[in-house]
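Below is one structure, written out as structure tokens; comments come after it.
Just one protein chain is left out here, and the rest sit where they should.
Now for chain A:
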């Protein structure tokens, strides 16, 4: 019955908690409901208690006097605590307080949960918004990336195209170069050919000159046909001039070729310019690559945004943590419920213990001790008897300990005595051993003594024998003395043996050892020497073998080796030299033998001298003729062309006009490889116009000269007219 009542009470107590957990009513309402419930539980409790009390009445007669106290308590409890077990009001009060506190906590926690729910919703909304924005941004970034990639591909394509163009240009350039090289080579060949021709022409001219000389000889031989030959010479002059003209035309051709070369070089320059432009293109490509490097920054930004997203995710995680905490709190509340159950069980136990106490009291009453004091006196007497008994036992114990101590001391003394006895026994044994040894020695000594005695007896016998045999008292005394000496020596030896025997032996052993080690070292050294000598022997045998092998091998060489060749050459040289010497010697001999034929040779010399003289005269004449002819030639040239031509030095010619105003007005020309050139003089600077017209534009020296003649002529005639 009591248990059932408790269970209902417990249910009643739990009811408000459940309500609180299931729904969250306002605070004042909750308190009213709890109050109501508590009053209900009070009524049920009262009924339960009454039942209990009636049972107690049936069991014992003293119940009435005792039952007044629970009644009183009940009255007080009905006003204070609803979950009161009958006996302790303080606990009930505490329980109530705890309950209220728990409720308050629960409400607080719930409100917090709600608050966090709302926060979480807000956070979720925020997260979704941010997520959307991020995805948008991400898409935008992707679009930008794709754009950039497209642009990169375009740039690459452009670069490739440029490279191809460059390669083509280089190819063209190479081809052109090859062609031009070929052309150049051809032109050079032509030039060479031209030069050859010129040389040939020169040679021919020289030949003609020689012909001219021949002609002059003819003139010398026959002075008649001189003038006709002059004409021939004139013709030749004209030929030469024509050739000179040809040369000039060749020169113009050369100039043309040089011009073409210049054009070619210009084209080369253009190609170089194109190459430079290609370098510019490369630089542009580099800048494009730099722009591409900015891509990395964009990627960094994307990374940053991703980090943001991660942090948001972290906060979501935090939210989840909070939820977990809430869950933990709920679980704790669940854990608190069994504690309460335990509380109720404890209350039940208290009641049962009280009933037990009652039973004990009843037993005491039955033993005849009505009051507690009587019980105490009885207990005291019993304790006194026990105390006296314990005192007696302690006394007995102390006596026992004393006896045990005495026994221990006695035992110690006994042990000491036995130890001494043992020592004495060992000493005795030693003494016995000593005695035994001494006896043995004694035995030995006695034996020795006996033996000596025997020896002495022997000697004496001998002595007696000898005495009896020879009867020489001197000899006997001598022998006795000898025996004594021998005995003494023997004794000395014995003493020596006794004293020296151990130390001397040890010394001997040591010395022997030292000697042994010395010998060993020596042996080692000798072994080393042996090894060395063996190695030497091996080396020597190897050498011998090699020498032997030398004799066993064949020595071969190429039969036509440089040494043999050189030797042969040397011998040949020697032979030839000897032959030459012989020859020379023979010649020398011949010379010495034919000194008589010198007169003959002097005649010959005279002849030769005469010839020389005549040839010299001839030469002089020829020279004269030549100078006159050349003078004539110069005069003719002066008269016909109006210029006096003087050779002033190597390849230098001075021209002075017939109509010149002063002898200082002259022109100088130098003969160069490819024609003739005018050299600046004071006079030539005054002829700027003519120089410009004929030399620079027409490139014709004859025209210049004739122009100058004409001008000078007109000037002189003008002066004369004036």
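Assume a residue touches a chain if its C-beta (ideal position, glycine included) is under 8 Å from a C-beta of that chain, and two chains touch if they have at least 3 such contacts; residues count from 1.
Basically, contacts and distances are computed from a predicted model.
Hidden chain, UniProt protein name from the list "HORMA domain-containing protein", "Terpenoid cyclases/protein prenyltransferase alpha-alpha toroid", "Signal peptidase complex subunit 1" or "M-phase phosphoprotein 6": "HORMA domain-containing protein". Contact with the omitted chain, checked across A:154, A:237, A:566 or A:645, is made by A:566. Only one residue from A:296, A:317 or A:556 touches the chain missing from this view: A:556. Residue-level contact of chain A with the missing chain is found at 549-550, 552-567, 570.
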